[in-house]
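The complex is shown incomplete by one protein chain, all other protein chains being positioned as in the whole.
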Amino acid sequence: MSEPVRVQTAPFDMGAELNAFAASVTGAGAVVSFSGITRDIATGDLEVMEIEHFPGMTEKALAAIRAQAMERFNLADAMILHRYGPLKPADPIMMVATAARHRGDAFAGAEFLMDYLKSRAPFWKKEVTASGAAWVEARPEDEDALARWTRRG
Amino acid sequence: MSEPVRVQTAPFDMGAELNAFAASVTGAGAVVSFSGITRDIATGDLEVMEIEHFPGMTEKALAAIRAQAMERFNLADAMILHRYGPLKPADPIMMVATAARHRGDAFAGAEFLMDYLKSRAPFWKKEVTASGAAWVEARPEDEDALARWTRRG
Amino acid sequence: MKLDIRYFAWLRERVGTASEQIETEAATVADLIAELRARDEGYAYAFSDTGSIRAAIDQDLVEMDAPLDGAREVAFFPPMTGG
Partner (left out) sequence: MKLDIRYFAWLRERVGTASEQIETEAATVADLIAELRARDEGYAYAFSDTGSIRAAIDQDLVEMDAPLDGAREVAFFPPMTGG
């Protein structure tokens, strides 16, 4: 099986990743994947999306988030893959996948991974257009999304 | 783009399906997939999972569920693929995929599709072991899962 | 009125046929079930637990009190187990 947590500059093939993940899992009937794709911005002139991260802390944070999700949602397996460096519009940025006996757990596990990853893993996006560069601002909705997991405790 | 609703006996490659789906979508940063895989049963001797369906009604029901999900969750696209006939343990049974601008909609859309498909699309599973065959019983949890979507209405 | 009746999954196995054409004056799906149940022991057994039976008129899921007026086909089956 490939490493369950990967942080890399190289592009990845989300379909191949999904297949490899599903093939490595036994006894779990439900597999959920989430893929994040670089969206163009409102002005339509995104040239590059640069992703900065904190080497070392990133891997540590992702491994911790994965371990939490595995236990909390009784997952058979979970994987997280996140790119950094310069990405082009329509490039896949990242992916998570979860496997569980029941679909509710696989879905909840994947959402949990995404919500934590969005606001708790040290990645920062910068949008570069012909007219300049701007750091992407965190969305308050992402903090709200996190809050529901603590409420459910 | 491939047909957004497919009911077929042929196996499918979930990774290839995910890639084809993601490639056909523009402007949506979030892609969620769910794949259902034939699980072995508690006794560990599942030989075949037979899936019966109601040709005509199945396609109609899936198309209606997809249209509902597209509108309700503002999806950029959604696909449903479901096999019928004899399946072996570890065979992929079915798959849904959704694409949306925001991840919350992509997740909710996929869960909605699954919940409706589970209890409202005319498929029936039969587990065949060396000692006989038994129809899979509907789980009350699946009806409960549906209820939350009407509550949120 | 003439109606095509279809059966799926264990309902099909218990009734012993996948489809049949019948002549009925039943006003609703529930009336039709009562009529079928009265036929013989096989039908009585197949339709013994109405809580476990779902019905579709012309390929649309309906409730048990749905009128048969204008229906061409009625399908009976157990709760679905797709996905």
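Lettered A, B and C in written order, each chain numbered from 1.
Following the convention adopted for this analysis, a residue touches a chain if its C-beta (ideal position, glycine included) is under 8 Å from a C-beta of that chain, and two chains touch if they have at least 3 such contacts.
Everything numeric in this text was worked out from a predicted model, so none of it was measured.
Here is the thing to keep in mind: the chain we left out touches A in the whole complex.
Contacts to the hidden chain, counted on subunit A, fall at residues 36, 51-54, 56-57, 60-61, 82, 93-94, 114, 117-126, 135-138.
As a working rule, only the chains that are shown with their structure count from here on.
Closest to the middle of the protein, by Cα centroid, lies chain B.
Spacing of subunit A relative to subunit C, judged by their CA centroids, is 48 angstrom.
Touching two or more other chains at once are residues 36, 114 of subunit B. With touch defined as above, residues shared between interfaces to two or more other chains in subunit C number as follows: 83.
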